[in-house]
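Since the structure comes first, as structure tokens, the remarks are kept for the end.
Rest of the complex left out; these chains stay put.
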């Protein structure tokens, strides 16, 4: 279980929302409130876009906890980004704590041929970012089955060992050629098909009693999709919130500086970054948040057919 | 490509051979001589046994380089061990540098049922240690196929992403029930069957032109098996040496203190730890070194039937 935050809006200094809010994602690394265990100290990561510089996002992942990370404190003030995704990790029992298991995961368009001819460390083009908060029910067996369902190009792109990264490989497989230039519907569809796929596998491997929780966030740098999903027999779902405002600036502790009637900027977060009911609303269980390239933000039921 | 060293003999202080020889394994982390690239700086690891205390070895793996590791400098003088295995890593291109990819890997007797009920971090019983120097030809495709050939209990035991750890899973599968109390022949057989298996897969996936090099070392804490193997079309094989003496003590820089006619202690190493022709001999290509529980050391041709 983990916490994540995504931003979509006018370019913002990366440190603004990463550190300044009283309940920022870095604060949530020690003091998460909406899950039983407040600690998310098993590494963290931040990915961000500057589309005029590169189609691929920057990705920073660090196995040490967010709260004592000095590098990001000194890098983030120099970053201005219209879309970013950050994640603090609480490793599921049995899953290794190392950088390659930190979120967000980069991915996207690539071919096996490309991959083999290029720098082995940063292969292919990676225009997507993906993060996950939750756990796939029966995940070991599901992951084994899921691997078998992956084409080579997605199979070989997996670098770590989390259920999350495997789910992302499946998202990319469902995206297929659309990964190069996806519509919002493409992204939504790939995420929903992945949830269905994983849930079917879960039942197939006999883990019906072990529910899945899948709050995921996927972005191509222009659009954002986030879900709040839990299997029918799950007691509850991981929390998810969406905040909309004219902009998110730290003046006056956000309260005054934010025009709550504006909606140019959207934040999707496991927990609200500050208290302001005019800005934040809960995402209901089994719903998704979408932010279109033009900033239009919608909350709608997930369209998934699960066993 | 990497370097490793294994010791079998009278209990020895761990620091004696780890640091004191002029060409110790730690020295080889910066100045390996028998491979084109002298640097083995992508993490390291040490595993050791103290059988009167635990049937399972201690395992220390660290992603930072061996030469600047202060923990092992301060732990090793308090360890007395009859069998240990140390490894400095030079990561193959494209393979991640993190602790779970450092050698030696622990493994051994375990059942899936056991594994699930126990502490998720240290699962099952791990009485074996395994290290590898080399590379499996066509390894990505081979590893994908190899995974499919693994039973669940060995598949799920894999924690990292190296070809080496996958080969070790196959070794354990060939060992089967013998893993609980193996003979020397069991260990030799499991390693040889694994080499054959991997080499068959390599040809099956169309990587005939991409030769395998497999200098591996396997121990159960009482016996040691090490190989020097390369596919027929490999230009050369990774080096391997075996040293025998009455004991290895740092007095007088080894030369005088070692009785070269004695054979109570055996060291198997990618490179000799010091210069003394009375102690060290080369292991020929496609041969194996075995050290029996009573210390008997033999060098013999590998008995493998490879395509």
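Which chain is which? They are A and B, in the order written, and residues in each are numbered from 1.
We adopt the following convention: contacts are C-beta pairs under 8 Å (C-beta built on N, C-alpha and C of every residue); 3 or more make two chains touch, one makes a residue touch a chain.
Just so you know, these numbers come straight off a predicted model, no measurement behind them.
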**Report entry** Number of identical chains in the entire complex, 2 depicted
**Finding:** 4
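We take it that only the chains that are shown with their structure count from here on.
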**Report entry** Averaged-CA centre spacing for the pair chain B and chain A, given as whole angstrom
**Finding:** 39
Query raised in the report: Which residues, counting only chain B, touch chain A once they are in their complex?
Result: 63, 93-94, 96, 98-100, 120-121, 123, 140-141, 144, 147-148, 152, 155-156, 159-161
